[in-house]
Structure formats: C-alpha cells, structure tokens
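Of the protein chains in this complex, one is absent; all others appear in place.
For chain A:
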C-alpha cells in the first residue's frame, strides 16, 4: 500500500507539465499550511487521477471505434490481421453490398423483431413487478426481489444450456408437462416461427430483474409527503398513480427503456448459444451476422460496415427515444 502511495505521489511532478496546459503553475509538493490549495495543484492532480482511465480508454475504446469506421471502407481480410496497413480502401462498397445482402436484411429484420417485442414486454413486466413489490406487499420483499433478480447475475452460457433443455421437444421440461395434459410440445428452437419468440421469452426472463430494480429505486425516490399531500387533497388511488407516480417515474422509465433497447439491439449471446442463428437464419441478428462475417469468414471490412450500421441505428433510436419520452411537461 504505502509503496504505491509513494510512487504515485512521487511521479506527480514529472507527468504534470504535459497536461496542465497554459498558465502552468508551480508544481505540487508545495505545502500551503493554513491556506487553500492553489488551483494548479488540483488541476494537476485531477489530470493525474484521470490518466489511467484515459489511456485505457484511448487504446481500447476510442482507437477501436475509429478503426472500425476506417476498416468499414476497406477490404480488410484475414491477411490484414497481421498486416493491417495493407488493407485497400474500397470506398462505400461494403455498405452498398450490405443493403443488397439478403442475410443482412434478414438480420436487421430479426433484430427489429426482437427489440419491438422484447423491450415493451421487459419494461412492462419489470414495472409491474416493481410496483407490486413496492406498494402491494409489506413482507418478504427482499425474498421476491432476490428471486426476480437472480437470472441477471447468471452466465448466459449456463442459462442457454438450461433453456435448451427446458425447450427440448423430446425430453424437455415443457414437452414433458405438455404430454402430461395430452398435448404435444412444438419444437421451439427448431421452428422458424417459434425460435425467435422463444429467445424473446428467455431474454425477458433474463432481463426483467434489472428493470425491476431500477423501477423500485425510482418508486422509492418519490417523497412520501407528495403522496400524503395528494391523499389529503382527496386524490383517489388512480389519480395518485396517474398524477404522482407516473410523472415522477418518467426519468426512470426513460432510462430503462433506453438501456433495454440498446442492449436488445445488440443481441448476440442468446442466438449464438441457443440456435446459432437458425433455423434458416430465423434468429440471425445483426451482431451475430457481424461476428460470423468477421471471425468465421474474416471478412472484417464487411463486418465493420455491419457494426457501424448497427451503431448508427442504435444512436438514432436512442436520440429519438430521448426526444419522445423526455419530460414534455416542462
């Protein structure tokens, strides 16, 4: 511990000048007994404290974000993994090819399907459970909360294994229960019509807990006196919900909808582990298509174009949601 302290503090003056910018003040190490620290000391400390994050951010996030964009205009292939600079620029070719690529269009459609059905279900059910937990009962809240949140903390791989088994048409749990009442279970993951809905149900099951916890926090942040005042003024249960809870929950609703949408637009793990995109590409999502092009076929330029199209879509939808769901009462 103490050695870390020494070295980091000792390193301070060296790294400082580069970052402090104009009006360089005297370096640290100066004692200012009885006086406020000069701004320069905090300035330097601030940048020093930021450096590790900024360096890692620059190398492993900013650089790749830019590199993906650049790669999407090249024919980056397997040989360029060892020799990236020899990739040739081919302009917008990847992008024009994309929009004639039936697989990609199908992936876009599948992803939209997943989001449009999955997000309202997840947010709606999460909100429902949160309200029931927060306002409907007064005992065993923690017990229920832990139970509903448990799938969030578990590995997708384990979840996929179990769900594949649950959904198995011959000796799965659902098939067994169905045969008990004289029904035959469909082959959920083997059917083009049912594979995607099955993945959506699984995603809702897995993400419900996150949404629930966010809504519970939002509900608890509503001051009790506001409710009290509304009741004293004779507000009914419904009016209280409609005029107090909903408006005050709006920021939470916005936030949960946005993060759930972003997460679902990126959906990759569920189809990768459960169906590998099948049957006949009915669960192929954009991220999965990108992964395949990039890491199975090493068409990395083409895959980069896919990644950027998805990114632009995500940004556009996020901005749109922020606009639409923003508190427009102000």
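Just so we're on the same page, contacts are C-beta pairs under 8 Å (C-beta built on N, C-alpha and C of every residue); 3 or more make two chains touch, one makes a residue touch a chain; residues count from 1.
The criterion applied here is as follows: contacts and distances are computed from a predicted model.
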Name per UniProt, for the chain absent here [options: "Carbohydrate ABC transporter permease", "NAD-dependent epimerase/dehydratase", "histidine kinase" or "Cytochrome c oxidase subunit 3"]: "Carbohydrate ABC transporter permease"
Selected from A:157, A:193, A:226 or A:320 as touching the chain missing from the view: A:157
Selected from A:92, A:116, A:221 or A:316 as touching the chain missing from the view: A:221
